[in-house]
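This is the structure, below, for whatever I ask next.
Just one protein chain is left out here, and the rest sit where they should.
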Amino acid sequence: MSSEFGKILRVSVFGQSHGPAIGIVMENLPAGEVIDEAELLAFMGRRKAKGPLSTLRREDDIPMILSGMIHWKTCGSPLCAILENKDAQSKDYEALKEIPRPSHADFVAFKKWGKHTDMRGGGHFSGRLTAPLCIGGGIAKQILARRGVFVGAHLLSVAGIEDEPFGLHPTQEDFDLVAKKHFPTIDDAAGDKMQHAIKEASANKDSVGGIIECAAIGVPIGLGSPMFEGIENKLAAAIFGIPAVKGIEFGSGFESARQRGSEHNDPIILSEQKDITMEKNDAGGINGGITNGMPIRFNVAFKPTPSISKPQKSVHLTALEETELIIHGRHDPCVAHRAVPVVEAVAALVLLDCLLEHHGH
Amino acid sequence: MSSEFGKILRVSVFGQSHGPAIGIVMENLPAGEVIDEAELLAFMGRRKAKGPLSTLRREDDIPMILSGMIHWKTCGSPLCAILENKDAQSKDYEALKEIPRPSHADFVAFKKWGKHTDMRGGGHFSGRLTAPLCIGGGIAKQILARRGVFVGAHLLSVAGIEDEPFGLHPTQEDFDLVAKKHFPTIDDAAGDKMQHAIKEASANKDSVGGIIECAAIGVPIGLGSPMFEGIENKLAAAIFGIPAVKGIEFGSGFESARQRGSEHNDPIILSEQKDITMEKNDAGGINGGITNGMPIRFNVAFKPTPSISKPQKSVHLTALEETELIIHGRHDPCVAHRAVPVVEAVAALVLLDCLLEHHGH
Amino acid sequence: MSSEFGKILRVSVFGQSHGPAIGIVMENLPAGEVIDEAELLAFMGRRKAKGPLSTLRREDDIPMILSGMIHWKTCGSPLCAILENKDAQSKDYEALKEIPRPSHADFVAFKKWGKHTDMRGGGHFSGRLTAPLCIGGGIAKQILARRGVFVGAHLLSVAGIEDEPFGLHPTQEDFDLVAKKHFPTIDDAAGDKMQHAIKEASANKDSVGGIIECAAIGVPIGLGSPMFEGIENKLAAAIFGIPAVKGIEFGSGFESARQRGSEHNDPIILSEQKDITMEKNDAGGINGGITNGMPIRFNVAFKPTPSISKPQKSVHLTALEETELIIHGRHDPCVAHRAVPVVEAVAALVLLDCLLEHHGH
Partner (left out) sequence: MSSEFGKILRVSVFGQSHGPAIGIVMENLPAGEVIDEAELLAFMGRRKAKGPLSTLRREDDIPMILSGMIHWKTCGSPLCAILENKDAQSKDYEALKEIPRPSHADFVAFKKWGKHTDMRGGGHFSGRLTAPLCIGGGIAKQILARRGVFVGAHLLSVAGIEDEPFGLHPTQEDFDLVAKKHFPTIDDAAGDKMQHAIKEASANKDSVGGIIECAAIGVPIGLGSPMFEGIENKLAAAIFGIPAVKGIEFGSGFESARQRGSEHNDPIILSEQKDITMEKNDAGGINGGITNGMPIRFNVAFKPTPSISKPQKSVHLTALEETELIIHGRHDPCVAHRAVPVVEAVAALVLLDCLLEHHGH
């Protein structure tokens, strides 16, 4: 099992949900970058469980920096940060060893690593592993901001309820506004409806999925390469590393398959400042794999949480008999709203990597 | 500029549309694999321009094997195959050096590599570069078939016209049936409508996009890893290497964001042969990044060809003045139908890579 | 700054000498491997400071396993192990910030990362970082042993005093014998002389270098690839990761440059068991980058410790004036004897990586 990405900014995530600790190692971070601890904790806080919308597991995560920073300033060495695992209730998972949960990784983990695998709380497959990603992403966001690059995201849709999308040129203020909200939508009314839908699903022992829209502004023109090392390739490869992601689209994405060229093409114009720019952004800020100066824009589809309390069909792995499974324990009825900062984190890490590759390090 | 992917089966594509030749290098192919030349040429033929639906550029591509095979049997050495470029009409592109085509890579290439870049015929960004990918993919498909793995694809939608999707368990015969058709749809009536829509767009100096559905059967359980080295990550990273791709989704993909867990989850059951399997396949054959034995299934969105003959807004790069651009030369009014074997090729290369990684080489 | 290697078995080392902790992350370890804790601690103990031969810094290192093992059995997830840093005396290093030590990394670190760099105790450049390598290597050695592969090393030379080399076919017992010794030579008399030379150098405020011979037996035929992914390439790339290494040679190495082909070539013969083998081993077990079934054999040259107490010429970095530097603090008068298990560790990690690549994982 391996969990790393990045060409220059190498990111490696380790840990199991119910092991002693989880963490992240980041290589080739620039030296001398002051990281604001409060800002980092606030960013990580956006991922935390929230009242009745989320798991009851408490995560008061304070990252411990083992290396790579002195007094919250990067020193050039590989950075390792860890989070201790507390409040893990492994007994809830004993029964699952024999009866895999549908659409969860239990079955494939059993087939691949046999009984040695650690699937307590989802093991290394758990959404808990996105917490160290947020440490890394929170650091990357601060470094990017110092270079004029900002990343933001919001919940575009949950259970079919739609938020309004970012505008053509979202601003840092737009990003901050969503980031500060209890529930990450632009339109609060839509957010209220989504929260209602999540609670309803939970009451029905069920779960719901959602779509996150992410944007990055201030990205220099010229990052990326055609074919296999483009920005879309790199973002997609990393974003599918977030548990429950089933799709990604850039700019007008799947809708572009229904467009005509004359609709889809982004007319090239001069801005008021006489910079070359585009009139709209169906390309999502990327042409031929390379950033074109417009905001990078992509949507990410999250499936509903697979762990639901409704009875489900499964098979006893050793008895080889069909059986009914009822999952106990604490589970989020929706992961999409907590995944908003995670998508930002991964995007920030990928963009910082591209920046370090193309501008040197 | 770099154009390579793969961990064990390293694939590197080189060449410009109007340079002397384009080609592919493949490392770590198994030795002793007999490649059927006629089958390879037939596979490559599926990508060729077809009558009024496509560019008028003739591509009678016969791959020249420079290394890695003796008498069409792999010998273990890196394989290099090239295609000579003929019938290139570079004069059509002279004017484009100064005035970038909207939603094409002209602008970013100019910003990144200046006037040194070779954008004749799209240079290295051209769809022509998918021809060597088909050499590699055609070889990978034959090697996979010998191991019981088959990859197939069809045009799921063009300009909003829908083909019927693959069934729950598509067969090798289903794949072969589409592969032999002049136009790659399952439902011929849908195919006729799509061709009509493409011709109509062409007549209107416009272009259309489309969606390709791809499936792979016979893939062993257990390929892939959670988080960043999963099958979805690897397929997505490579598929975005095909020009014009703007989105990818696995299983129920973006639709899953609207589903409830009780709808989306794939019940685990016993097959008639008492194998553990799933009742449906909203996961697209992948749980936690790892193959689960069900067919791998994903959709790829292609935007409409950016090169259209309608007048478009652009900017003269050195004069820095807005201008109207009319693109001359030969251009496909749709790339999606020709991209069907390309998606298969890339999927086959990625799956063979995963197989060689997990089963040794 | 990055510190990782490996293709399948990815190894990443983090930490600074005087930071809170140092550690290692290992990806793609096989699951279900029982690791003997006592054996691991004994292996790590071989690297520890020894009486008057070594630094006075105490390292009672007990690895804390954060992930990847449950009750000392690997579970398939990335393994992270850390060592807390204690007994660090950073004040000794204050003066060095301005005046770089000759042949140490102080000067290049200052030029590269400026004043942000953490060079307390050598920072990430410190020999202390070989301790987590020994955690990883100790684990790899146990996994290799279960597959019939054994790695051993000894001090071939210190300050010009020579130990006897391994024989043509060293055995596991030969390796164990050296491993158990207080000082890692085959010939105890040579070892005594070496220790005397080290003490004498120390008394003279000076240091000495040495050569380590390493061998691996039981390695399957056929690991590696010609040209750039051969076993020599991979071992060399990783071995130069050990601080103070200045050279590596395989088989008869630099001596082979003085040989004739008829002397150097290893005659191919049948063993008593009718296996194809070689009469001698000037190739060091590797032909064309690929293992040939003979023991892998290589020598590693370690320079003398750069930190000596004798006055040395240096330059004040900000005043830009030549000055005399006298280094205080604790420093090993020789690192070669402590590096013996480190060379074994790195060799074991590389060989396990090659095994997992070629035999699958």
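A, B and C label the chains in the order they appear, each numbered from 1.
Please note the rule applied: a residue touches a chain if its C-beta (ideal position, glycine included) is under 8 Å from a C-beta of that chain, and two chains touch if they have at least 3 such contacts.
These figures come from a predicted structure and were not determined experimentally.
Listed by label, the shown chains that the missing chain touches in the whole complex are A, B, C. For the chain left out of this panel, the touching residue among C:His18, C:Arg47 or C:His104 is C:His104. Checked against the full complex, the candidates C:Asp61, C:Asp174 or C:Asp282 give a single residue touching the omitted chain, namely C:Asp282. Within the full complex, the residue among C:Ala236, C:Ile296 or C:Leu352 touching the omitted chain is C:Ala236.
Interface with the hidden chain, as seen from subunit B, comprises residues 1-4, 10, 12-16, 19-23, 25, 27-28, 31-32, 64-68, 70, 73-80, 82, 109, 112-114, 116-118, 123-124.
One chain of the complex is left out; on subunit A, the residues touching it are 7-8, 28, 225, 357-361. In the full complex, subunit C makes contact with the omitted chain through residues 1-5, 13, 100, 102-105, 107-109, 111-112, 124-125, 129, 157-160, 201, 206-211, 221-222, 225-230, 232-234, 236-238, 240-241, 243, 245-254, 256-270, 274, 276, 278-279, 282-284, 287-292, 299, 301-308, 310, 312-315, 317, 320-322, 336.
FYI, only the chains that are shown with their structure count from here on.
Chain centres here are Cα means. That of subunit A falls 27 Å from that of subunit B. Centre-to-centre separation of subunit B and subunit C, using mean CA positions: 46 Å. The set of subunit B residues touching two or more other chains comprises 225.
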